[in-house]
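All protein chains of the complex are present and in place, except for one that has been dropped.
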Amino acid sequence: MKESFLSEQTVEINSLFEDVFDGKTPKRVPILTNIDNAFCLEYVGFDLKKEQYSIEKTLQAIEKTTCDFNGDTVLGITLRLPQLYSILKARNFKMGADGFLQHPEVRGMEVEDYDALIADPYKALWDTILPRIYEGLNEPSFLGSKTLAFAFFTFISSMGQLENGYTEIASKYGRSTYTMASAASAEPLDMLSDQLRSFSEISKDIRRYPDKVVAACEALLPICLKAGITPKSNRYNRTFVPLHMAPYMREKDFLKFYLPTFSAYIQGMADAGVGANLFVEQDWMRYLDYLNELPKGTLMVFEYGDAKTIKEKVGDRHVVSGLYPIGLLKSGSEEQCIDKAKELVDIFAPGGGYIFSFDKAILRLNDVNADNLKAVFNFVHEYGQYK
Amino acid sequence: MEVKSEYYTNLVNTLEKYDIPEEAVLFAGESLQTLEEMLFGFTIYLIS
Partner (left out) sequence: MLDLKVLTLALGDLEEDQVMDLLREFTATNPSEGDALEAVAACQGGMAIVGELFEQGEYFVGDLIFAGELLTEAIGVLKPALGGGASAVIGTILLGTVHGDLHDIGKNIFRSMSEAAGFEVVDIGIDVAIEEFVAKAQEIKPQIIGMSGVLTLAIDSMKETVDALKAAGVDAKIIIGGNPVTKDACAYVGADAFTTNAAEGVKISQDWI
């Protein structure tokens, strides 16, 4: 995005992020949140079962939320498109009774598919795996093609509409045009686990078919890299990498199945000049030394762990973030919420290399008390100034 | 980045596949290869 299109305030907030990723101390601690568009829809009083289907309504909700909360970016990440899952007759994302999309434990890939995946992952996806997940793709004759055409068009047009909308909102309200996820892709073992083999099945596969799992990760690595490095990716337009399976594995399994292709993926992006935003989900404290060895300047948003130890072990080389418990925003008093923010800023901010963020994605309006959320944003704006 | 797959066509092969004359390479790259890349992006979304 050319700077001349952006408002002065947007340029200034962008520079906070740029400084952090350039290894310079910014003027103030920037805030980068992971808030779902469902939160925004509910915040403005829309019903997930209705307005969620409309990109226009979604953008309206995001605009109002961005305007009301003093975050540094546009608030409300729209990841899931219900209309797309309906068209595709998806099994992997289903609505609960309240309309919120969730992932039940289903899998697109069976053990006997490993060899095909290893030989040509992109082909195996379209030949067998995606049709298992998306039943609409199996419709006979023209109908299957029609489903795919509808789905592809919905995806491209919705994403385009959203991207334009976000940039407009950012400029209008003086927010950063950077986001948690300029692009996004899991690392190889997580890509294999999330939608293909599933959490439970991969836990069995690493014992029963260890060689196939390793080979599958190696085969998926180029796919991950291609997804993680897009034409607009760079050090500031970074790639979101949610991390899933590692904390659920023994260290020796982690070293064999996870780390090799995980670090190759992050390194490959760094070699192409692309920064990674890791969402370090669950407890990674026993792996901090491995995280520290990743390419310098990787953003790590932690869900659990001790702030001091994290700052000490990875804070010199990397940008640290996260840990602020959203549970407190729900049940705590405003004072408790602010004290917690102060505690984290005091530990993480000195010397730079810190972006304020939460431990978990905020998904629904009821996940937090909105007033506490506002108070914490305001506090970080004031207290997070570097002198 | 490129992936090797029977189902993924890179720019050189795209030009061959659709018989694009040399003087149109630049323009066809934009209009045809972009589709290939968009479909790849869509695929990743479907497994995310």
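Letters are used for the chains, namely A and B, taken in the order the chains are written, and counting of residues starts over at 1 for each.
Keep this in mind: a contact is a pair of C-beta atoms (placed from the backbone, for glycine too) under 8 Å apart; a residue touches a chain by one contact, two chains touch by 3 or more.
Note that this is a predicted model, so its numbers are computed, not measured.
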Among shown chains, those touching the left-out chain: A
Of A:D72, A:D113 or A:D367, the residue in touch with the unshown chain: A:D367
Residue, one of A:K24, A:K146, A:K204 or A:K308, that touches the chain absent here: A:K204
Candidate in contact with the missing chain, chosen from A:Y43, A:Y85 or A:F100: A:F100
Selected from A:L117, A:A151, A:M191 or A:M245 as touching the chain missing from the view: A:M245
Contact footprint on subunit A, counting only the chain that is left out: 94, 96-98, 100, 102-105, 199-200, 202-204, 206-208, 245, 247-250, 253, 282, 325-328, 330-331, 360, 363-364, 366-367
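Going forward, only the chains that are shown with their structure count from here on.
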Partner subunit B, residues of subunit A touching it in the complex: 88, 108, 120-123, 125-126, 129-130, 133-134, 151-152, 155-156, 184-186, 191, 194-196, 222-223, 225-227, 229-230, 272
Footprint of subunit A on subunit B - complex, ascending: 1-8, 38-48
